[in-house]
Each structure stands twice: as structure tokens, then as C-alpha cells.
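All protein chains but one are shown in place.
The letters A, B and C name the chains in turn, as written, and every chain counts its residues from 1.
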Amino acid sequence: MGGMADKLCQLKDAVAELIRDGDSVVLGACLEPNIPFAVTYELIRQAKRGLNMIAPISDASTDMLIGAGCATAVTGAWVGNVSGGLGHNYRRAAETAQPHAVRINDFSNFSLGMALMAGAYGMPFAPVRSLLGSDILKSNPAFKVIDNPMSAVREPIVLVPPLKPDVAVLAVPRADAEGNAHVWGSTGLAQEAALAARRVIVLADEIVAPEIIASDPSRVLFPGFVVSAVVDAHAGCHPSPMAGRWKRDTAFLDDYHEQSRTPDGFRAWLGEWVLSVPDHAAYCRKLGDRLEALRIRGAALAAPANYASA
Amino acid sequence: MGGMADKLCQLKDAVAELIRDGDSVVLGACLEPNIPFAVTYELIRQAKRGLNMIAPISDASTDMLIGAGCATAVTGAWVGNVSGGLGHNYRRAAETAQPHAVRINDFSNFSLGMALMAGAYGMPFAPVRSLLGSDILKSNPAFKVIDNPMSAVREPIVLVPPLKPDVAVLAVPRADAEGNAHVWGSTGLAQEAALAARRVIVLADEIVAPEIIASDPSRVLFPGFVVSAVVDAHAGCHPSPMAGRWKRDTAFLDDYHEQSRTPDGFRAWLGEWVLSVPDHAAYCRKLGDRLEALRIRGAALAAPANYASA
Amino acid sequence: MSFSTQELMIVAAAREIRDRELVFVGMRLPIMAFGVARLSHAPRAVGLFECGVVRYAPADGTLHTMADPPNQLGAAWTTGTVQVMGLMQGGRVDAGFIGGAEIDRYGNLNTSYIGGIERPKVKLPGSGGAADIAAMAKRLLVIMNHEKHRFVERVGFVTSPGWLAGGEARRRAGLAQGGPAAVITDRAVLRPHGPDHELHLASVHPGQTIDGVRAATGWDLKCLPGAGETPAPGERELAALHTIDKDGFWR
Partner (left out) sequence: MSFSTQELMIVAAAREIRDRELVFVGMRLPIMAFGVARLSHAPRAVGLFECGVVRYAPADGTLHTMADPPNQLGAAWTTGTVQVMGLMQGGRVDAGFIGGAEIDRYGNLNTSYIGGIERPKVKLPGSGGAADIAAMAKRLLVIMNHEKHRFVERVGFVTSPGWLAGGEARRRAGLAQGGPAAVITDRAVLRPHGPDHELHLASVHPGQTIDGVRAATGWDLKCLPGAGETPAPGERELAALHTIDKDGFWR
């Protein structure tokens, strides 16, 4: 808006310049959908190291990054493969430090959401009634239990510290070149993650004119002024789903789950789908008809909303 | 939806049955727009007493209820007349107990929002960095200042207690008969108020088929299952504005501001616009062409969003 | 009428949902259970999913995850995790379903670490939303397979608190409400009993025996007074299930 589209850049450059070794990174925060796997793969190609993945769920993305040696810490609620279950790379790293150890900062989905909300909105902490009685309070010393200062009777409350990720990468159905984006369907922790992060990369399934986004400001989940870079990456969330755009490629994730059972199998998978594929465009070409079959072709349009002022 | 439309009712009945003397009531929580003045007037006609108005701003609505003897307490951030400034009835009540005294529980907009958020989401309190240094901490003893238990250095934090209104009345552009509603444009504290309240009355500018609402679940601000009653009240927010539907009737509010300078003037205004008008339909007829001139006739439609799954 | 064990589990789980209740629904069997309940005895139950989906009618289409496009289409509300879990923290959610890798005598669940935190024997995926549902839903409903190494005296790590050490331990920990109400397995239904809240055998599934269930349980499982056989799915329940399970995946 009112300026050059200087945020629009290539996926390679966004990852090279905005995600640094040692960063804490959110790769998708909608839980199961809209996970920017294209960035997961590019992080692996660029051999980033020491990443701390802040992940509510993010399906198999975190498991891939651990296996590839990029992620050495997890600050999150769940790491595995949503349809397959266990994450084999996560297991190997936690159980036998293969290919390396992984530091685990345990959260639950709600406490992670409240931590990101606290980060987004400058709250000193977020008080929650969850985690009481859970050993997560023991495995992660970042939480603090206090007696509710507002209560006359003893009432333990868990204080969750704010989380401010270095980078959040969020896949959206459409954005303009300044990072103003529309998102619909369930959003998990995406709003909190975008507003809490120091840098935001938007992975747009489609780049549209600013007028399209401005036509519906209530569909904006986070404003363009928090966005550092916008990448045009059609199907950048494959194999995860995106409302109205892409079905989930469950077979792909199941195949990953099977192949990653062994380190050799994982390396073979990585070679085939990531390391021997130069970029996202080549990945899409490799998927070919399979990707086309995942494209949602039907129409179930939202009822019109009018913003006219006169 | 799988159920009968048993929530649809007349405005008179909703007010009679769901808003009781002594209740704490939110009448609109979007700050300046979408204020359900039709309910303000009906509360006055039904001579409700002892109401505690939880109001971020709500334009002149609270001032009217104080002058009419309905509201004896204000839990909020601001009472006046947005374009005119001071609220004359509020002044008379606070300064000289005319027509009665008013208890004032001072908040700021942000602390009120966080109080309603705490009420909505079961938080024991909400920590804020606002109000420090403000005498609001002295005039309202509900706040508590503590040292941040998560900080190594001394850092004062204000704890805001949760607010759970007895009733929230929210004007929306369209709803189905079960109270599932779409809202667009800025929403102030409406989401928090709807989710915090014990009872919710939806004042719909238009009642639509459930399929219309279900076509765009991201446009839903609060779900129908928190709604107790749905009232079909076209222009029920007059004289306040509603995005894409109604312009603000500033002349009407200015006229109220002038007339309410004196108790006699206020009573005359009340006689003309409330007490001698039997119901909302008669109010709309009385407004006549003036109301038609406020109707937004242009079209500036939101870009389509697709929810298709295949 | 024939039915599979999984179908029986789904129907038994569906029966735990009452009409008009708000239910936090987990993946796989619970999502089917919610659908069966809606289409049989609980036509006004509401399903909440931690990704931010709230639904009335069950989704039309197979779901591999709770956020798959069919679960978004026609939802009652698509919003964020904080909103739906916040409603649960506020005491609005009547029941929540979770599973687990390990469960103990008091219904505590482990989905985090088996064999210690530092160098675990098995690193499980973690809580996801399970710890929150266990802490904040008014009733916890558990679905899992019944094997001796999963039904243990005491879980090594409490991801999702049940009745903790039993008795008043849960309340003392600060959890003002909730707690496991039923554990539905492939062999039986267990329920907490008495002031101690220890899980007892409430019913055994057709084809199972009390001794067999006890042998598959890692603690000395007691029987509830009057424990009998889990009622077989009724015609209406199976019809509802077959309506949802178009592909016969769960048969």
C-alpha cells in the first residue's frame, strides 16, 4: 500500500536472509493445515543449524528438520506425523541422540497459544488453569505456579512466560506484495504467532492486487506491517491442506512415515524429495499429476459481505 | 443446525425475560458502531432498575439509561456522547445524584477488554502494563498491583479481575434463527463480551437462512450456542452506524446532546423518542425518510472466499 | 447384527455424549463417536476441535486431520485455538476425548516419555492439546487399546492428569473440575469408582471375559458392582455409524 512492492522475494532469498542459524522458528501455526513445507525443505537445502522449532503441531515438518540436522530444539506441544503417529527422527534424536540430541521445551497446545499471545500483546505472562497436575510443569522449568493473588482462597495458577519467535513463516491462501493477507478456515495459533514474531515471512498460495485484500479487512489475520517478506509459492503448503485450495496428501505423509523408520530410509526420502530437488517449482513439477489431483476444484463461496460506506 | 428455531423472539419478550433488574449488561461492545439502541429504548419503556452498564464506549446509550433511572452503576471506560462530548445525564447523576446516584467502576478500554477476555476464557485475571501511574487504580479498587513473579527485577504489573456480564446484547448485520451470526468491520470488545456473558441476545439487522452463516464460518464472531435469544430488528442500532448497512445519524445524537442539557429537555426527548413510541417498528416509522437516508445503498463487496473441500 | 470391535468402541464412546453438550473431539475414533452421537441420541451436541473448528453436523467426507477441508466446510465457527480452548478453560466444555500410550489406575495418561525424560526409552509425540483437555474439560473420556504394558500401575510421566494419586489429589493440585469419567478400550469400559476414583471395570465387551480384561491390565483391576456386558450397538447407532463411515473403514 502506498509504496513499492519491496517485500516480494524468492523463497531461497527469504530463507537465506531472514532465517538464521540458532533462530527460534514457527513454521505454520494452524496446527494441521497451512504448514509451509516449502520452507521446511529450503531450510534443509540451505543446511541451517541449531533451529529451535516453536510448533504447536506442524505435522511432520519438525520431524524432518530434526532428522536433517537443522533443528536441535523443540519448543512445542507435539512432534510426530498426524496421520502416522510417532515421529521417527524425533524419537532417534531424543532416545539416542541420532543424528544429534534435541532439547525439548514441553508445552501443551493451549499453553503454547497463551505464550504466543503474551508475546504478541506484550503481556508479562499469561495465567492458565491448565498444566496443573501435569509433569510438563516438571520437564519444563519455564512455567511458574503461584497462588492466585486475586483469590481469597488458595488457588494455584500456572504462569506461562511470553514467547517471541525470531521468525514465523505462515502459509496463506492469498496475499498482496506488502504482506497483507487473507486467511479463512481454522487458524490455530497463527494470529498470535504472526503478531509475536520478530520477523514474519508470508508464503502466499497466490499473490493478488492490494485491492483484493483491502476489499475485506476482517479477513485479514495479521496486518502487512508486521511482514518482512512475501513469497509467491503456489502449493507451498503441500502435503498439508489449505481450506478451499488444497486437500491433504495423506499418502505422501504416510510414505514419509514408513521411509523415515530407519535413518537410511529417511536419507533416501530426503534425497528424493528435498536434496535432489533444486527448488519449490521443481518440487511441484515432480509431484505433477499428483499435485493436480489435490487441487480443490469445487466452489463453495462465502456469502457476500458489503463494506460500502454510502 | 438440527433443531427448531426456538430462539427467535420479539424484542419486548427478550428484554422482559432475559434482562432483569440489577443485572450487569453490555449493550453493544464494538465501541462506537453496532450499538443496540432498540434495546436501550425498550429497557426504558419496561422501566428496568438497578442495571450496571458494562460499557467500553456505547455512545449515548448509557447516558440515556442513567437519565431514565434504569442504570445505577457504570463499569466502563467512557460515558458521554461520541460526537457531542459530555454526557449530561451522567454528569447530573455523578455530580448531584439527579435523578439518582451512580456507582462508577472506572476502567480504560484496554483493561475492560482484558477483563472481558478473562471472563470469556476462564482466566483467573489478566495482567496488563496499562493503568500504572493512573488514578484509576485508586478510584477502582478491583485492580491489584503486584510485582511480576516472572521477572528478576522489580516490575509492577496490574492484575485485572475477570468480568462476566449477566447479559450481552449485540447488534449484528445478519444472523440465523439460532443466533449464529456474521459480523464484519471493527469489532471492539464484542467477541470477548459475547463469550464472557451468561446470556447473549442477538439483535439482527437481518435474519438469514442457516446456510448463509454456515457458508463463511470465519465471519462468525461468536457461535450460536452461546446465544439465548435472537431478535429480528432491522436498524436496531439506529442512530449508531453498522458497516455496510447504516450510516451514523449524527444529527440525531447531536439533538439528543442539546436536548439533554436540562432534565426537562431530556424528559421531553425521552417522551418523544422512547416513551410515546410503542416499539421498534413504530420508531422506524417515526424516523421515516430520515432512516431511509441513512441506509447504505452502495456495494463494495468482499472478494470471494472458497470453502469447497473437493 | 454384526459389528467390529472398533465399531463397538465408537458406539460406546458416542453414548458418553449427551444431547446439547459441548464436546472437545479428538482425531480418529472420537470424531466418529461425535458423529454417531449427533445422528442418534444427541442431535444438538456441538463438537469443538483444537485447531479452531466448531461444528454442528459432522463433516461430509473422510478426515485425516481435524483441519482437513471437509471439516472446515459448513462449520459453525472457524476460529483459533485460544478461543476454543479458552471456552474450555471457562468451564463451557462438557466432555473431552483423548487417547494415550499409557494409562494408570487413576486415569493419568502419558503421551510424552516412556523410561525417563533425559534419555527416554520411547519418545512419544507429546501433549498436543491432551493435557489441556484432561485439565479443563468437565468430563474426560479416554479411548485406547487395552494392553498390559499400556494399562500400568503408575505412568512414568503424567502428560494429562486424571485423578492423579486418587482421592482428593486432583482437587488439591488445583484442578477445580473434570477428571476421567470413562475409559473405553477394545476390551471393556472402565469407570472411576468411589471417593478414591480408582478405575474399575464397568462392562466387558461381547466376546471378552472379566478374567481376560484383568489379565490385560497392569494393576489389580476391580469390578464395579453390577458390571456386565457392554450393550451391543443398536440398529440406530450402527445406521448412524454407517452413514458417516461411508468407506467402511472402521468395520
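Convention: a contact is a pair of C-beta atoms (placed from the backbone, for glycine too) under 8 Å apart; a residue touches a chain by one contact, two chains touch by 3 or more.
In this text the structure is predicted, and so the values were computed from the model without any measurement.
*Asks:* Based on the whole assembly, the unshown chain contacts which displayed chains?
*Replies:* So, spelled out: the chain left out of view touches A, B.
*Asks:* Tell me which residue among A:Ala120, A:Val160, A:Leu189 or A:Cys237 touches the hidden chain in the full complex.
*Replies:* Counting the whole complex, the residue in contact with the absent chain is A:Ala120.
*Asks:* Going by the contact rule already stated, which one of B:Gly67, B:Pro124, B:Pro217 or B:Gly244 would touch the omitted chain in the full complex?
*Replies:* Considering the complete complex, B:Gly244 is the one touching the chain left out.
*Asks:* So which of B:Trp78, B:Phe125, B:Trp273 or B:Tyr307 would be touching the chain we can't see?
*Replies:* Reading the full complex, the residue touching the unseen chain is B:Trp78.
*Asks:* Based on the whole complex, identify which of B:Glu32, B:Asp255 or B:Asp279 touches the chain you can't see.
*Replies:* In the complete complex, the chain left out is touched by residue B:Glu32.
*Asks:* Residues on chain A that touch the omitted chain in the whole complex?
*Replies:* Touching the chain left out of view, chain A contributes residues 1-3, 119-123, 180, 191, 195, 214-215, 217-218, 220, 222-225, 307-310.
*Asks:* Applying the definition given at the start, please give the residues of chain B touching the unseen chain.
*Replies:* Residues 30-33, 56-57, 59, 76-80, 82-83, 85-87, 90-91, 93-96, 106-111, 113-114, 117, 128-136, 139, 145, 155-157, 184-192, 241-244, 246-248, 250, 296, 300 of chain B touch the chain that is not shown.
Rule of thumb we're sticking to: only the chains that are shown with their structure count from here on.
*Asks:* Give the label of the chain whose average Cα location is farthest from that of chain A.
*Replies:* Comparing chain centres, B lies farthest from chain A.
*Asks:* With centres defined as the mean C-alpha position, give me the chain A-chain B separation in Å.
*Replies:* So the centroids are 36 Å from each other.
*Asks:* Measure off the straight-line distance from the CA centroid of chain B to the CA centroid of chain C, and report it in whole Å.
*Replies:* Chain centres of chain B and chain C, defined by C-alpha means, are spaced 39 Å apart.
*Asks:* Rounded to the nearest whole Å, what is the centre-to-centre distance of chain A and chain C, using the mean of the C-alpha atoms as each centre?
*Replies:* So the centroids are 27 Å from each other.
*Asks:* Residues of chain A that contact two or more other chains, please.
*Replies:* Each of 128-129, 155, 157, 184-185, 187, 243-244, 247, 296, 300 in chain A touches at least two other chains.
*Asks:* Two or more other chains in contact with one residue: find those residues in chain C.
*Replies:* 53, 68-69, 72-75, 78-79, 82, 89, 136
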